[in-house]
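The structure that follows is given in the form of structure tokens.
The complex is shown incomplete by one protein chain, all other protein chains being positioned as in the whole.
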Amino acid sequence: MTRREWRNLGIGLAFISPWIIGFLAFTLYPALASIYYSFCDYDVFSRPVWVGLLNYRDMFTDKVFWKSLYNTFYYTIFSLPLCLVVSLLIAVMLNQQIKARPVFRTVYFLPSLVPMVASAMIWLWILNGKYGILNYLLGLLGIQGPDWLADEKWTKPSLILMSVWGVGGSMVIYLAALQDVPRELYESAVIDGASAWQKFFHITIPMISPVIYFNLIMGIIGALQVFAQPYIMFGGGGPNRSALFYAVYLYQNAFDYYEMGFASAMAWVLFIIIFFLTWVATKTTRRHIYYAGE
Amino acid sequence: MADFRVAKIGVLLASAVAAVGLSGCVRPPSDRTPDGRIIVDYWEKWTGFEGEAMQAVVDDFNRSQNRIFVRKLTVSQIDRKMMLATAGGNPPDVAGLWSFNIPVYAEKGALTPLNRYLEEAGITADDYIPVFWELCSHEGFVWALPSTPATLALHWNKKMFREAGLDPEQPPRSIAELDRMAEQITLVVVERNGKKVKVHFSDLTEEEKRSKKFDIIQLGFVPTEPGWWNPMWGYWFGAGLWNGKDRITADSPENIEAFRWFQSYPKKYGLENLRRFGASFGNFASPQNPFLSGKVAMELQGVWMYNFIDKYAPQLEWGAAPFPAAHTDQFPYVTIAECDVLVIPRGARHVKEAFEFIRYVNTQPAMEKLCMGQRKFSPLSRMSEDFIRNHPNPYIKIFIEMARSPYVRTVPQTPIWMVLGDEMNAAVDRIFSLIETPAQALRTVQKRVQLRFDRERERWLKIRERRIAEWRGL
Partner (left out) sequence: MKERYYGRTVARFVLYTVLLAGSLVFLLPLAWMISTALKPIEQTMSMPPTWIPYRYFAEIDGRRMPVKKGETITEPSYVIYDSLLARRFVVPQSQVREGKLIRHDISGEIEEIPVRILEEIPASAQNPWVRVFPEKRISGREAKDQWWVVPVARLTRKVAPRWENFINAIRAMKYFPLYLKNTLILCFLTVIGTVFSSSLAAYGFSRIQWRGRNKVFLVALATMMIPFPVVMVPIYCMFRWLGWIGTLRPLWVGSFFAGAFNVFLLRQFFMTIPKDLSDAARIDGCSELRIYWQIMLPLCRPALMVVALFQFMFTWNDFLGPLIYLTDQKTFTLALGLQFFQSQHGGTEWHYLMAASTLVTLPIIVLFFFTQKTFIEGISMTGLKG
């Protein structure tokens, strides 16, 4: 390397040094330590003791672990597609030639701004079995609403419902992508006699496919780690642990039971699940994603 | 080259921020009083007169010397908060826990073993009533010293005995006698010839007993009131819940027998009748407490019950006696011992000073002052004559005698107790509600808890050696 190259290397590293320090202290070291802890009995009070695969074996024979995993998948499987579709639908409607678009956009976006703790409070109140407004409104339609928060069949649907309320973020992302779709494509399609459905499936969807992919991946990562709402609304996991999510159980193990080794093992399993699902999502959608540059 | 230097400044800027943060933690937090005494932070759960009794002892200690100053703080949910603070690396120096916390917290490594300090101070097992020393020990180490102890006795209402035609000075001498007396005391309303009449349960016709068509208005005894020791009813039948080593014994024949007896109550008096009657019970600490208000004549209760009688029902005519066993030819009675304890959390900053305070509390005068203030008895093996003579509880001797007797038992001294207790309580509920037979319910407990126990035991055996070596070094 020339002197100039050395100099540039030095300056470059100096500029990124905050990131380097952060990477070493808050990512690399913790990730390695957490792998090590996952093979240890570790309670933060005394030094970790190596126990081999015990944490992993106990985890896989722990019924509560499987229940939390089941709950998390249940939530993800219903909430993720629902949110993707609803937010896309709203975005498409807002992308029509309508009056007061900014007003509508703000209205749909607003709920996603509400801090998670506050939204948990609001929904606790709305879903209240006795005085909740939701059951009252259902009553007006002649439907006897369930006791959302106390009935183990309805705790997860409650949380799924809440997640749909917060789709504003991805809706805005879709909207921005929709507005970038060249008008000429639609105009030429109209000349070819394409129907609205055809336009939607053959132009809109492919053109915004990278954004759908982005929202999908973000959705997977977010849904599998959902913590604040179930933790606030259901504390230890709700009726019959029906709202005990993976991240909540992990938190309980780490900071209620001080089983740091077990919690680390759970964290790595979560990482593998997320990694695997992202990989699958990428594999299966890759052929369908259209990148303008390519 | 100038570039390089300036860029470096930027980096330093970022690191400086971290340094600012660090410097904050380097500054030692003030742990001294203005006159230079070391402050020992002491967290305790007691409020009210129990808290005042401890405060008086703390004040005495602070006056007795000029090196250490104990700062007592009342903390609710103390076990959880102590763990949180200890995990966060900022625990108090002394904490007042319950004896059943010790096995869990000791194995977790949240406590400081006291053996070294006890040896230096010359404190040994001989100084204590044996059961309380045992309650403070686990895996061959001593983790705490007692503060105030308790044992359980049968409390009975003499007036209700008299009204039922029983000798008010003669409590039952066996479980069978207890059952019989309970039937005689129990008062029900039953419809006879279209009129409602009040009769004693023992005077009901067989047909009326079978049909369960009556309302209970007073009860001789029911094992679920107050129900705080439901999992341990087997003790009175010679059962245990754990063999002390590797087996849970929830479904032993003795336990099954005990819970058959337990289930005989809803079967005899009618589950719905008992439930309806139970709904009229008030809060424990209120004049509406079923024992204090004369709704239930006999209860298994601790030495503290005297305080509540004194406070909410001073006119109550009551007695306390050992709660009789089922097979009195083997042993006459059983009691359960519990204990409040003082521990030094791991990572406490002033272990030596903290121990000095604990040691002071465990001297005979201080301990007697504390236990007198809380109306309990002293856990020390030596008790002054005055202490017993001046004690306001007329039955205090019985509680002490029971603690010293060979019939004293404790909850299983193992971390699995947390799970076992919960599972047992769930099973007890199903048994009392007549959903399952005792054998079915207890077998479920056995299976589940044994599995969990085996797993945790295996884990413990893997790390035991390392832990014990670590404790030795502390």
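Which chain is which? They are A and B, in the order written, and residues in each are numbered from 1.
Please note the rule applied: a contact is a pair of C-beta atoms (placed from the backbone, for glycine too) under 8 Å apart; a residue touches a chain by one contact, two chains touch by 3 or more.
Keep in mind the model is a prediction, meaning the values are calculated, not measured.
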item: Visible contact partners (per top-of-document touch definition) of the missing chain; value: A, B
item: Option touching the unshown chain, where A:Leu53, A:Ile77 or A:Ala176 are the choices; value: A:Ala176
item: Contacting the left-out chain in the complete assembly, out of A:Ile21, A:Leu82, A:Val181 or A:Ala281; value: A:Ile21
item: Touching the absent chain when the full complex is considered, from A:Trp66, A:Phe200 or A:Phe275; value: A:Phe275
item: Chain A, residues in touch with the chain not shown (by the definition above); value: 1, 5, 8-9, 11-16, 18-19, 21-23, 25-27, 29-31, 33-34, 37, 44, 90, 93-94, 96, 98, 104-111, 113-126, 128, 130-131, 133, 136, 165, 169-170, 172-177, 180, 210-211, 214-215, 217-218, 221, 224-225, 227-228, 231-232, 235, 247, 250-251, 254-255, 260, 263-264, 266-268, 270-271, 274-275, 278
item: Where the unshown chain meets chain B, residue by residue; value: 2-3, 6-7, 9-10, 13-14, 17-18, 21-22, 24-25, 84-85, 87-90, 189, 196, 198, 215, 217, 280
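Everything below uses one rule, namely that only the chains that are shown with their structure count from here on.
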item: Chain centre separation in whole Å, for chain B relative to chain A (CA means); value: 45
item: List of chain A residues in touch with chain B within their complex; value: 7, 10-11, 14-15, 17-18, 21, 41, 43-47, 49, 51, 54, 58, 61, 255, 258
item: Partner chain A, residues of chain B touching it in the complex; value: 3-4, 7-8, 10-11, 14-15, 83, 86-87, 108-110, 346-347, 455, 458-459, 462-463, 466-467, 470
